[in-house]
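Have a look at the structure that comes next, please.
For this view, one protein chain was removed and the others were kept in their places.
By letter and in written order, the chains are A, B and C; residue numbering begins at 1 in each of them.
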Amino acid sequence: MTAQQHPAPIEGTHLFDGIAAAKGFELNAMCYSFNEAANRAAFLADEDAYCARFNLTSDQREAVAKRDVLGMIAAGGNIYYLAKLAGIFGLNVQDVGALQTGKSVPEFKQFLLDQAQQIKQLEATHG
Amino acid sequence: MTAQQHPAPIEGTHLFDGIAAAKGFELNAMCYSFNEAANRAAFLADEDAYCARFNLTSDQREAVAKRDVLGMIAAGGNIYYLAKLAGIFGLNVQDVGALQTGKSVPEFKQFLLDQAQQIKQLEATHG
Amino acid sequence: MAEIVGAYFTSHVPAIGGAIHKGLQQDPYWKPFFDGFDKVHEWLAQVKPDVAIVFNNDHGLNFFLDKMPTFAVGAAHEYHNADEGWGLPLYKSFQGHTELSWHLIEHLVESEFDVTTCQKMLVDHALSIPFELAWPDVDAWPVKIVPFAINTVQHPLPSAKRCLALGRAVHEALKTWQGDERIVIIGTGGLSHQLDGERAGFINAEYDKFCLDNLSKDPDALTQHSIHEMVRLSGTQGVEILNWIAARGALGEAAASEIHRNYHIPISNTAAATLLLEPDALVGA
Partner (left out) sequence: MAEIVGAYFTSHVPAIGGAIHKGLQQDPYWKPFFDGFDKVHEWLAQVKPDVAIVFNNDHGLNFFLDKMPTFAVGAAHEYHNADEGWGLPLYKSFQGHTELSWHLIEHLVESEFDVTTCQKMLVDHALSIPFELAWPDVDAWPVKIVPFAINTVQHPLPSAKRCLALGRAVHEALKTWQGDERIVIIGTGGLSHQLDGERAGFINAEYDKFCLDNLSKDPDALTQHSIHEMVRLSGTQGVEILNWIAARGALGEAAASEIHRNYHIPISNTAAATLLLEPDALVGA
């Protein structure tokens, strides 16, 4: 099918291609619904009922229940939509980054700050 | 703007271009809503209120009130959406054709039947 | 290895659905049109397709002016019909072939076609009627589909040249498809007709003949006319021939043979046509 055309996978990276999208449609549809405040409230009021309404697969339902971001991605979730679900749990992109990389949130933030060193290295190389 | 790029107009023909679409958006949006039976019923129950809800322009409102198809087109209506409005009035595409060409419905139907002669003419020419 | 068995083209006038529903196939008004399908049934029974790639146009059911794609490609697991505004009985649903959809989409975007991908898509009479005509007595469609919707509503429309190129890019994509399906290409709509304006009822048999004569052997001939010229020649809705042109492109660049043609005036406001083409050489994918 299409996989054969793809070059080597990128470590720790999951391209949201057609195969992922076909798998993740229900989960992403639920997350997209969270653009509306009433839907966020309905999810918080009865998470099971809300997930059932969107026909989540069992993998998707389990990943949502566990707040398992990598599990959601494995089940076809796309980060742009998942970010709306994360917002309901009060999680920002650093929290989500920490969850996925196995770091604590302060560690993940420090990891980001440390990357400023790349600029100094470049300046040293290129003058 | 874009008009200058266009070749000579086609008699009796109104291209649904950007200028028409920008003018007709509200009317077409109302007609598109008629895909839902509840909306068709709401229009029939209170035409004025329904038109007001979609912010029709006065030209659009007048054309709808008069069942004036050419007026709707002049006000930016597109036939694919207008056909849904026509359906509410029980009008099919021959009725709409008659309204636009100033023919009676039987005359318009005969006009269509008569065009079968084009085939005989072609056969006479091409053998 | 997948095989392209040929292409089937037909008009999709909504009233045809009503005639089928009422069983009017032998009525004098309808008989000359429906009689053109005996050969289609025979051919389909012979070539036995299991996938259809369908080029059609939406009539204000799935797309509105808020988001009007030039080329939309379905990538849904299933496609449902819905009320088009007239409260008519709904047509049967279709099974999608999502893997093939994404294979085509991958190739099309790589080939610089800027398609809109639709993981949900309602289909209207333009897709259902050609199927009702082709397989009149089935409970479920015998083929899975990949539907393409070409913008014939909001000008500017894609040119005939661009639509032919879209079809040909689909053909190229099929060459690298690893499945073993038997694929039929379908183009729907037209031929000449005009629903709107003082010229409503316009029909042009000469231009229709030009299109029908050239589709098999020289489809590039149809790309000589601009959209404006096509509207002049075939009417505001006659531009649905764009679906036929794209479908012809999907059959490949090689010449094809016309194995059946029916042309009748009028069905409703339209010059109605049915056409079957077979590729001259067996087209493996």
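Here, contacts are C-beta pairs under 8 Å (C-beta built on N, C-alpha and C of every residue); 3 or more make two chains touch, one makes a residue touch a chain.
For clarity, every value in this text was computed on a predicted model and none was experimentally measured.
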| item | value |
| --- | --- |
| Residues belonging to chain C that touch the chain removed from view | 63, 65-72, 105-106, 109-110, 112-121, 154, 156-159, 162, 165 |
| Missing-partner contacts on chain A, residue numbers | 6-7, 10-18, 21, 25, 28-29, 31-32, 34-37, 40, 69-70, 73, 78-84, 87, 92-94, 96-97, 100-101, 108, 111-113, 115-116, 118-119, 121-122, 126 |
| Absent-chain interface as seen on chain B, which is shown | 1-2, 4-5, 17-19, 21-22, 25 |
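Rule of thumb we're sticking to: only the chains that are shown with their structure count from here on.
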| item | value |
| --- | --- |
| CA centroid of chain A to CA centroid of chain B, Å | 47 |
| Two or more partner chains touched - positions in chain A | none |
